[in-house]
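Written below as structure tokens is the structure these notes are about.
Shown here: the complex without one of its protein chains, the others still in place.
Chains: A, B and C, in written order; residue numbering restarts at 1 for each.
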Amino acid sequence: MGAVQETIVLTGHIIDSLILAKVLDTILMMGGTFDLEQVSIGKTRKESSRARIVVRAGSAKLLSDILRAIQPHGATVEGESDCQLRPAPSDGVFPDDFYTTTHLPTQIRLKGEWIDVERIEMDLGIVVDQKTSRVRAVPMAGVSRGDAVVIGRGGIRVTPLQRPKERDVFSFMEAQVSAERPHGHIISDVAKRMQTLRDGHLIGKPGCKVLLAGGPAIIHAGGREALTWLIDEGFIQVVFCGNALAAHDMEADLYGTSLGYGLSAGRALPHGHEHHLRTINRIRGIGSIDKAVETGVIKEGIMASCIRRRVQIVMAGTIRDDGPLPGVITDSVQAQAAMRAAIPGVGLALLVASTLHAVATGNLLPATIPAVCVDVNPAVPTKLADRGSFQAVGLVMDAASFLRDLARELGWRG
Amino acid sequence: MGAVQETIVLTGHIIDSLILAKVLDTILMMGGTFDLEQVSIGKTRKESSRARIVVRAGSAKLLSDILRAIQPHGATVEGESDCQLRPAPSDGVFPDDFYTTTHLPTQIRLKGEWIDVERIEMDLGIVVDQKTSRVRAVPMAGVSRGDAVVIGRGGIRVTPLQRPKERDVFSFMEAQVSAERPHGHIISDVAKRMQTLRDGHLIGKPGCKVLLAGGPAIIHAGGREALTWLIDEGFIQVVFCGNALAAHDMEADLYGTSLGYGLSAGRALPHGHEHHLRTINRIRGIGSIDKAVETGVIKEGIMASCIRRRVQIVMAGTIRDDGPLPGVITDSVQAQAAMRAAIPGVGLALLVASTLHAVATGNLLPATIPAVCVDVNPAVPTKLADRGSFQAVGLVMDAASFLRDLARELGWRG
Amino acid sequence: MGAVQETIVLTGHIIDSLILAKVLDTILMMGGTFDLEQVSIGKTRKESSRARIVVRAGSAKLLSDILRAIQPHGATVEGESDCQLRPAPSDGVFPDDFYTTTHLPTQIRLKGEWIDVERIEMDLGIVVDQKTSRVRAVPMAGVSRGDAVVIGRGGIRVTPLQRPKERDVFSFMEAQVSAERPHGHIISDVAKRMQTLRDGHLIGKPGCKVLLAGGPAIIHAGGREALTWLIDEGFIQVVFCGNALAAHDMEADLYGTSLGYGLSAGRALPHGHEHHLRTINRIRGIGSIDKAVETGVIKEGIMASCIRRRVQIVMAGTIRDDGPLPGVITDSVQAQAAMRAAIPGVGLALLVASTLHAVATGNLLPATIPAVCVDVNPAVPTKLADRGSFQAVGLVMDAASFLRDLARELGWRG
Partner (left out) sequence: MGAVQETIVLTGHIIDSLILAKVLDTILMMGGTFDLEQVSIGKTRKESSRARIVVRAGSAKLLSDILRAIQPHGATVEGESDCQLRPAPSDGVFPDDFYTTTHLPTQIRLKGEWIDVERIEMDLGIVVDQKTSRVRAVPMAGVSRGDAVVIGRGGIRVTPLQRPKERDVFSFMEAQVSAERPHGHIISDVAKRMQTLRDGHLIGKPGCKVLLAGGPAIIHAGGREALTWLIDEGFIQVVFCGNALAAHDMEADLYGTSLGYGLSAGRALPHGHEHHLRTINRIRGIGSIDKAVETGVIKEGIMASCIRRRVQIVMAGTIRDDGPLPGVITDSVQAQAAMRAAIPGVGLALLVASTLHAVATGNLLPATIPAVCVDVNPAVPTKLADRGSFQAVGLVMDAASFLRDLARELGWRG
């Protein structure tokens, strides 16, 4: 044991943000050992702390694994040098040993200087534009042959999240997924954020968009009016959805049904799925959802309000789709790119009743953007938490009840 | 094949209530065969139909199994004789081959006359009081040595449920358990029933009580105010619950928390479970919930409103309980008996967020009483449907959202 | 009431297959009335029955809705004429009032003759090739301008499913979704089917392929070896999956992990998600999964066995994907078309641990192909049952336990 070693440094609120503890714990859990060379702890909440730790492991491979594992907690190797770059061997392929990103704020060292990585997101590579010295996180499919890609672990610095100053539900930094916890005040905290963000957005403050990624259960279960109201009132700026949500929303407008359930009759109409198909066929005939709204064919609902309020919609296709509707991006790589392009400026994400959209959006969000994941199935928030989406709060309740309660909290009279 | 046979008769709306079809299907599925001797079908909706069917099976045992299986559909053996009686061999034990009840309206033939079985319920025996000729369904633990118990299958007639005339959600006679179906109109139909039942109850009409059987998630998730309002407004006459619901309700009154979640703060107070225990200890010190309400220690909430409105409460104990509170019936046989005694007069059952109470109550309800089963976990309504609770409607949503929507539908301004 | 009427005819095993009962029930439930003009019932199981029914409704719209609703039960309007055709107005758009298919065997009447609709599937349109008189079910995106599309409801005949002759789990024709029902014999019946189908497939009998549509939980939960064995032994001919299953399978081969869980260590490796990305990057570098297997980079597992056994793989992309792997069809319309093309010849579908693939595949399957849907979340089989997938059996258990038990039943010694 202890054949190889490396000295790392931690600085910041490493005590009260659990960072030092997690680093030491991870080292031991993975089978390494450590010596604490020096620890100076800030005596008050404001002072920052600093620790110098010698990490030892039985093999170079294990040491490397440990350093990798503790890096997201901000551990940087002492005597840090520049990061290493290697050209991508072909389009869409990173060099071996490419550095894979976390969704935490990240910097790389180039010519002695620490430079922020733009568009940070989980599970990407880092590409350096050597002319401009700008550095970006890039998805695998987005790299071009010859691009300078960061490899290895040296010269990379990750800043762990600090506990946010606002003392609301997001400050707990842990997914809450129990169905037995009270919802009211989580929803109330979310509503307060949305109020603040809308105020900020109205005066052009950046980072004040609210993103809703949702599934068709929003319509089935009766959340359509509430969501429409939230859009009308300017609480939502970006919508990610699939073909089904859009089609059911417009089916409700054209036929008063959703997947064959008469929304005003409350019961299944035999073969009501037909309405769903006729809706899609009709919009295909018209050519676009925009035109269907402009010409008055579609009068009300989520789509109509999005178009009228110029809310950005990204509709991604899946193999479950009928049709699909015009405007659905059927290519998943293109759809992901469109979603990615819509993230900057988002300050809060609501992930409602869609495992696919919740996880896909969760993957694209930097850790600094708070997210609420709502699903009647507790497995969905758990899945998100497993991926390490730090500021995600899970709510086990049905989509309609969530949206209705949220809208009421913001002034809806439904 | 066809070694033994028996002729049965079916009468009533056997076509449009699926009864004939189900009987023939069951015979074939179980390995028997049949000849339709005579079928006269009512030509309009009002006329009743009649079928005479020869059932054949390869063995007397199989024939007996088939006859047993089709009996709940109203199949009676032609040339029916009186039912057979045998004395119970000891207290709490039925004779071998005792007839086990369904939860459908049932009659037995005694001295040539068909007599209604009182207090019908699933999985009981039938006891005849030979002096008064009154006939009752009796639980195993309730039979006394020497009681005349119905055995075998002869001389027993079960009336299958007809589709109810009201065209609301209960008329579908099938559990709906999908989280993807609309809730709004199911809740609206339930609310209409409750309005009608309250009106009936106020003028002393029998069968107009509403029973709520619920679990503590009602409090945790934020449904306490809505349920309290429903009780205050006279919409609920009987409450079945456990120690936890009562304790959390009174904890909310005394401390503003539920299981350590500050209901007004929306977040976990470390070790807030303490409040739960202090609440129980305090009520134990006072001696009863009634006294705690009368003396003003407990001011508001479900328990306070139940006591003020003279709503009947049956609290049943479990091995999970802290305390328990005074008034909790810790013996499960006694608690079941108390629940059973409270069923007559109930016209609608709401089974909310408690698997234990939902299934236990479902077992006690005659098939003629409609029930709504609400749980965020789809397995609970499914479990109820598996037991064959005919008029049960399942709703996959959280308890608080259900109660709040229901109360709003009935006029609550919360 | 009764302003408009139509006479319909039902023939076949309309009594014991519940068909007559369901038709009459549907008429009443939807608000119509009926007169049974003539009913001749086959006296034994083999004789077929026939009913002539006058259906009455208060409006032409309601009558049309009722006729539509009872058509899947085989109800044909007396004095049936040819079906009506209308040209598609543009590419990818059906004419208004196009007939939307069920997944039941369907015929249309052309020039007095009944012609089978090929490639039947739920929610498509019907296109007639007027030169060859061949008739096909076609997805919306697949219709070309001017194609002759069936509209309205006349001249279309649907054959309801008969109860299958084999007396195994599929003969119940109803989704079983309870976690509390025994699994052993369902799995045993599935295994028997798979044995029979493999025997058939080996001698070139048509309709003997087995399709597995699965999600990555198969790998995470430990079902990889069992599924690999099933493929090696020739029990599976078609695999539908996504990028994740393929990547995790090959990650397990290259790194011994799945999503960062060391499969041989049983615990989370911090940031093990990296292995997932490196696996994808490596295969992208090699160019294809085929080449990775041929060159010996990928040695064992699901992908390796599929390629060696020439099992057809359709990998469909989603917005959750990293990479994706070469071979993943990123366009959802193209992926759906590839899945659709792989359905003919399938005699059994196993839908395991993937809501997306289970529902997408369920949508493409004719009602005559039995399917087993396995998921630890009871909502998935319920969702499938809601869509009316008749011969689907639901099993609430984890993917790995299912595949391991199934493989053991077929001779695996794992």
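Everything that follows uses one rule, which is that a contact is a pair of C-beta atoms (placed from the backbone, for glycine too) under 8 Å apart; a residue touches a chain by one contact, two chains touch by 3 or more.
This structure is a prediction, so every number in the text was calculated from the model and none was measured.
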> Which of these touches the unseen chain: C:90, C:188 or C:312?
Replying inline: C:188
> Per the definition of touch given earlier, which of B:94, B:229 or B:412 contacts the omitted chain?
Replying inline: B:94
> Where the complex has a chain not shown, which of B:115, B:140, B:161 or B:297 is the residue touching it?
Replying inline: B:140
>> Which parts of chain C face the unshown chain closely enough to count as touching?
In response: 169, 172, 179-186, 188-189, 216-217, 220-222, 258-259, 261, 263-268, 376-377, 396-398, 400-401, 404-405
> Of the residues in chain B, which ones touch the absent chain?
Replying inline: 26, 30, 65, 68-70, 72, 89-90, 92-94, 96, 98, 100, 102, 122-123, 139-141, 269-271, 273-274, 276-278, 280-282, 284-285, 316-324, 330-336, 339, 355-357, 359-360, 363, 377, 379, 387
>> Could you pull out which residues of chain A are in touch with the chain that's been left out?
In response: 15-22, 24-25, 28-29, 33-36, 39, 41-45, 163, 171-172, 177-181, 378-379, 382-383, 386, 396
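In the analysis below, only the chains that are shown with their structure count from here on.
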> On Cα atoms, by how many degrees is chain A rotated relative to chain B, nearest 5?
Replying inline: 180
>> Among all chains, whose Cα centre is located farthest from the one for chain B?
In response: A
> Which two chains does the highest number of contacting C-beta pairs join?
Replying inline: A-C
>> Please identify the chain lying most centrally, where each chain is represented by the average of its Cα atoms.
In response: C
> Between chain C and chain B, is it the same set of residue numbers doing the touching on each side, over half shared, or a different set?
Replying inline: same
> Roughly how many whole angstrom separate the Cα centroids of chain A and chain C?
Replying inline: 33
> How many angstrom lie between the CA centroids of chain A and chain B, rounded to a whole number?
Replying inline: 45
> Between chain B and chain C, what is the separation of their C-alpha centroids in Å?
Replying inline: 37
> On chain A, where are the residues touching two or more other chains?
Replying inline: 377
